[in-house]
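Quick notes on the structure that follows.
A single protein chain has been removed from this complex, and every other one stays in its place.
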Amino acid sequence: MSPSNIYVPYLMEIETITEEAPEVRTFRLKFKNQEEGENFKFSAGQFAEYSVMGGGESTFCIASAPTRKGYLECTFRKTGRVTNALSKLEVGDTVGLRGPYGNVFPIEEWEGKNLLYIAGGIALPPMRCVIWNTIDKREKYKDITIVYGARTVNDLVYKNELKEWEERPDINLITTVDPGGQTPDWKGEVGFVPTIVDKVAPNAENTIAIVCGPPIMIKFTFPVLKKLGFSDENIFTTLENRMKCGFGKCGRCNVGKYYVCKDGPVFTLSELNKMPAEY
Amino acid sequence: MDNLRKKAKELLESKSVDLVIGYENGTNGKARAVFIKDPEKTGKLIYDERCKQNLAVYLNKHEVKHYGRIAIVAPLMVMRSILVLISECQVKQENITVLGIGNDGSFLDFQSMEVVEKYISKIPLGNPEPDQVIIDKLNAMTMEERREFWQNELERCFKCYACRAACPMCYCLRCTVECNQPQWISAPAHPLGNLEWHQLRTMHLTGRCVSCGDCGRACPLNIPIHLLTMQQAEEAFHMFGVRAGTSMKADSALSTYKPDDKENFIL
Partner (left out) sequence: MIPEKKIIDRVALDKLYESLKAAGNKMFAPVFRNEQTNFEYNPAATEISYSHIQTTQSVKNTVFPKIENLFRFESSQKSVELVQIDFTKVPRVIVWNAHPCDAAAFSALDSVFNWDYVDEIYNARREKLVVIGMSCIRADENCFCTSVDLGPGAVKGSDILLTPLANGKFIAEILTDLGKSIADENASLFTASNGENKEEVLAKVEKQFSHEKVTENLKNGFENSFWHEFSLRCIGCGACAYVCPICTCFDIQDESKAGKGRRLRCWDSCGFGMFTLHTSGHNPREVQSQRWRQRLMHKFSYQPDRNEFIGCVGCGRCSRACPVDMNILEQLVELEKLEIAAK
């Protein structure tokens, strides 16, 4: 059955569930209708509306890379009504999915450049998609650096992948936890993300910085990047305004005249500077 | 009126208060709320029979509260609302100056909130006559008739929440209707969801409603929603002998237990 109006979701089956961190889970989802799956195209940066029938809809980015075919992944933290309902589901259960929505990271334009990914807490998922996407085309990019921080060691998500990135010689991964969040055997950095970025001091020359995380982290990371010489056009981030429809109708997500669901969620700092501070 | 303006001016000039909330002439012959910071603008203040809005609703509004010490033009219902808000720790007694208005429209210069309490204790309280007449009629109906009356009225409700927004006592940051874990009440405005919501609102205002009628006045669809809470105000008085907004102490009927409370409604 194909969706007959824009509000009707695809039906997805939960293939696997991974516990990433306390209250944080990743679903690997498979289209129940194979044909729908084959026609579903998306790019890094986009999001979707995920739902439980009777439990409501919620917005998460697509956390798997478009280069990984046959499934979609989303990672979410259990915080509210919908995420609670999702958390109760088991492998084999059904999830609704509408999408993909929103704009994309312009990864083709980034070819030939260094990439600096900076993520905090649960914000690694939106970035994971673009990270894998660029790693899967590794030869097209120069240095890839990932700075990832969480409150405690326990809160770091995608532990398996962090290990994989750690072991790869062509990726420079720096993990950090907030002071006090370390365990005795913690080998990464200790300190807030902006401080660590400052310390690592990546070269701004020919580099794109992609920053995702809680507003406070983003707020303090931008000045550090500016200090290091990054221009506003080369700093990317994503906004998470509250959403309902995902396609510019419900009136919920706008920042000034921009709809985060349509014109975003990906914005450069120079675009953000032109928008009113309403996010 | 001159006394009211003079007092408001003095308070602002002497910096005893940061803001005066009162009534001014609005558009198209209406009276409306005004917020005055500048002593020179106190000439805008008016008081007459058009001044019906319960201004106490603003005392809990973030942007108004922010000003600090507030003087507020207060006819009886506003005074009573202030007492409820103080008793529920929503506003601080020391931040409020009451610019009292007597039942005859005259200015009452209250020196303290205790004097306000005393003033109120001397006034016979109850629902406004015209409203009580309708309430009595409703009470005389059979349960079936009454249900039909309210179903007809509430069916129209489109959940704009003007009634809630107008009521000084409806200050919850997250009203039951917005709690979604679990979702107590359906959010959409269908007859069932409307009935559920208004019942809950009524229950939450039992013993707290000061019978100002502002909820009903606010309703753009002319639903006499105030009759529900006013009926409960009377009910609470008959059961527990207290009226809302008569004291700064927390003695609201449903939040205090007294050993001699009537229990005949417990089946």
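Every chain is named by a letter (A and B) in the order it is written, and numbering of its residues begins at 1.
Simple rule for what comes next: a residue touches a chain if its C-beta (ideal position, glycine included) is under 8 Å from a C-beta of that chain, and two chains touch if they have at least 3 such contacts.
Since we're looking at a predicted model, the values are computed, not measured.
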**OP:** Among B:K6, B:K30, B:K92 or B:K137, single out the residue that touches the unshown chain.
**Re:** B:K30
Subject >> Sole residue of A:P22, A:G80 or A:P179 that reaches the chain not shown, by the stated touch rule >> reply: A:G80
**OP:** Kindly note down the residues of subunit B that lie in touch with the hidden chain.
**Re:** 26-28, 30-35, 53, 57-58, 61-64, 156, 158-162, 164-166, 173-174, 178, 186-190, 214, 217-222
**OP:** Since one chain isn't shown, list which residues of subunit A touch it in the complete complex.
**Re:** 1, 4-9, 11, 51, 53-57, 79-80, 83, 92-94, 96, 214-215, 240-242, 244-245, 247-252, 254-257, 262, 276, 278-279
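Everything below uses one rule, namely that only the chains that are shown with their structure count from here on.
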Original post:
Distance from the CA centroid of subunit A to that of subunit B, rounded to the nearest Å?
Top reply: 47
